[in-house]
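This structure is in structure tokens; I'll ask about it shortly.
Missing here: one protein chain of the complex. Every other protein chain is in place.
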Amino acid sequence: MGRRAPYWLALPGWLWLGIFLVVPIAAMASVSLTTGNLIEGFAQTLSVSNYSDAIAKYSTQLVRSLVYGGVATLLMLLLGYPVAYWIAFKGGSRKSMYLFLLLLPFFVSFVLRTISWGFLLADDGILFGTLKGWGVLPTDFHVLATTVAVIGGLVYNFLPFMILPIYVALERVDPRVIEAAYDLYASRFDAFRRVVLPLSLPGVFAGVLMTFVPATADPVNAAVLGGTGNTMIGNIIQTEYLVNSNYPTASALSFTLMAVLLIGIFIYARTLGTDNVLEAAAR
Amino acid sequence: MNNPLLRGLTQSRYSRRDAMRVAGFSAAGLALAACGVQGQKAAPPKASEVADFWSTQKKNGQVVFANWPEYMPEDQGPLKKFQQATGISYEYKEVIQENADFFGKSEPQLRAGQPLGYDIIVMTNGLQLAKMITLGYLVALDHKQLPNFAANAGAKYKNPSFDPNNQFTIPWQAGVTGIAYNTKYVKEDITSIQSLFDKKYEGKVGMMADAQEIANFAMFAVGVDPDKSTQADWEKAGAKLAEQRDSGVVRKYYDQSYIDAVAKGDIWLSQAWSGDVFQRQLAGEPVKFVVPAEGGTIWVDNMAIPKGAANPVDALMLMDFMYQPEIAAELTEYIQYVTPVPGVQAILAAKDDKDAKALAESPLIFPTDDDYAKLRSYKTLTAAEETVFNGIFQSITQG
Partner (left out) sequence: MRTRFGDRVLHWYTWLIILWLSSPIAVMIVFGFNDKKSKSNTSWQGFTLKWYQELFAIDGLTEALINSIVIAVVSTILATTLGTLLGLAVGRYRFRGKGLTNFLIFAAISTPELVMGASLLSLFVSANAPRGHVTIIIAHTLFSLAFVVVTVRARVVVLDPSLEEAARDLGAGTWETFRLVTLPSIMPGVAAGAMLAFALSIDDYVVTSFVNGSELTFPLWIIGSVKVGIPAQVNVMGTLIFALGALVAIANSVSSRRRAAR
């Protein structure tokens, strides 16, 4: 074992990723360089114009997706961190129960969740209809079919993916260390900033990776909760692939998106800047 | 219960040879880069070829039917009767969720010459079905073996523009795209398609996300028959839709969730499918449906036999069996969509059953002759036309 240990540990995962991710994705990458259409056939022309054309045509949606994904991730961090903190330090014997309850709604199909949200948030529904009846809200107030709804949907659907890794990192910290820190430093905020926050950073990094990336690529929330002008890049990829059978453009867009996300995560890791996090950064 | 899951887990499905081939794909990954994806545009089959094909086929005593969920009574009565009448055993699979998804996953298999494992599939007339036909992925039907279809299908369901002479498809169920409106909010009788473009309903209008659905309605609005439309007409229709969107009339381009939105009052009027509105009326919700004076769209979910089907003769027999009026009536009673068999109306009306009578009397299940005269199909597009068409109308919905 010894020095070979990491290789043995990584081998099964490597095989899985190698066969079922690298090989198919490489084939897909080659499709992104073809030209033609489904009926006449696609010919390999090694043309990069698919990329430049797709970026030119869909830059609005690409930028919009990054903004929505970024805002949603920030909100998830702000909303999720306190939850992870409380469960890790004060959850006691019920820690795993709380985590499980946070995830349980996601064991039920997103179609049902979506329909239920439509019911709860209807313009004249159980919530807003009542508030409008009381005169608290103007009659034309609505949340569905807006940017707010899309970002809210992203936050809702990915929040557990932020909370769990932060919890996992924080749970390692001995609560007595925290208590000691609180006694030691002048203010609770100081103690938090100097002791708790650095210890949780690997969890924060993992959480951001697991929320920002899928949220930006998400095709569901914009379609279900958005209105006109909320289309995200995930929707475009689906339309180009499934409706237009334009496989080259769909793959070119996907690889563009992946590259942009990779750059984003790399910059983020750099700015976050601790050694541990740099270790964790996907390089 | 005969659970295929248990079979799947207990049988060895993966031979060593298959595993070797997986390994071979790694090399193929880049080989693919060299040759690209071969086009398979197929010349329309000659009549003699079709006759030759069918003369070599015979009844095998089994059939696999792939359909959408909830598109067959829960007791599978019509299928059981088919089995009793013909001795053909059936497998019924509710494996189709969306036309686009189904095409997206079937296309690579058919291209590789691998059978889908189904003898009958059901697809809506539209972009994907057109591609299935153009690419030669459907088996031309032998109409000599479809006597019930010839005798009982309504005139509107024969020889459709998307499949002349029903060469590859015959209808399963159909529906109408018109306008639904919520009478709690809309105090006038809607009759014109222009209401969808009316500034007074700003933010309260729903349109569909599907390019062909919005295209048809915009063409009706500018006075063009979709069947005869040209690129110039599409551009005019596109401009009309762009104006509708930019002036804030449209709240959202919906998938099927539009019907919830109309029923709850999120939107007041919307493009709508007849079957959805009928269900809301049954539930007592204040939703009305109208085929606008300028025109409406008829769409058809069609049965077809995919290339490589193992039991084409049995498939034809099943397809034809569903055109017996009694059987078609049983389907309509459960599915509550528009049936391609007009004779069903009299059968349901004669039943001593309040629900069946309600179906028979509803213009949402049996459109009037007036309505039928106004209905058009989606424009059938060539590959080149499709690119232009999608370019115009997707830029509306995907801004």
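Note that the chains take the letters A and B in the order they are written out, and that residue 1 is the start of every chain.
Quick note on the criterion: a contact is a pair of C-beta atoms (placed from the backbone, for glycine too) under 8 Å apart; a residue touches a chain by one contact, two chains touch by 3 or more.
Every value quoted in this text rests on a predicted model; they were computed, and no experiment measured them.
Student: Wait, the hidden chain, what does it touch out of the ones we have here?
Tutor: Visible chains that the missing one touches: A, B.
Student: In the whole complex, not just what's shown, which of A:L33, A:L66, A:V195 or A:V213 touches the removed chain?
Tutor: A:V213
Student: Using the definition of touch stated at the top, determine which of A:L99, A:A149, A:A191 or A:A222 touches the missing chain.
Tutor: If we include the chain that is not displayed, A:L99 is the one touching it.
Student: Touching the hidden chain in the complete assembly: which of A:A54, A:L77, A:L144 or A:L159 does that?
Tutor: A:L159
Student: Residue-wise, where is chain A in contact with the chain that is not depicted?
Tutor: Counting only chain A, the missing chain is touched by 1, 5-7, 9-10, 12-14, 16-17, 20-25, 27-28, 79, 82-83, 85-87, 90, 92-117, 119-120, 156, 159-161, 164-165, 167-169, 171-173, 188, 199, 202-203, 205-207, 209-210, 213-214, 217, 219, 234, 237-238, 241-242, 247, 250-251, 254, 257-258, 261-262, 265, 276, 279-283.
Student: On chain B, what residues meet the omitted chain?
Tutor: With respect to the unshown chain, the touching residues of chain B are 1, 3-5, 8-9, 13-14, 18, 21-22, 24-25, 28, 66, 68-71, 74, 93-98, 101, 104-105, 108-109, 112, 114, 117-118, 256, 259-260, 263-264, 275-276, 279-285, 335-337.
In this section, only the chains that are shown with their structure count from here on.
Student: Please work out the Cα centroid separation of chain A and chain B, and write it as a whole number of Å.
Tutor: Centre separation, chain A to chain B: 35 Å.
Student: Touching chain B in the complex: which residues of chain A?
Tutor: 19, 23-24, 26-27, 30-31, 33-34, 36-44, 60-61, 115, 118-119, 122-125, 140, 142, 144-145, 223-224, 226-229, 231, 235-236, 239, 241-245, 247
Student: Using the touch rule from the top, collect the residues of chain B that touch chain A in their complex.
Tutor: So the residues of chain B touching chain A come out as 22, 25-26, 28-30, 32-41, 98, 100-101, 103-104, 107, 127, 131, 134-135, 203, 209, 211, 245, 250-253, 255, 257, 260-261, 264-266, 383, 386-387, 390, 394, 397-399.
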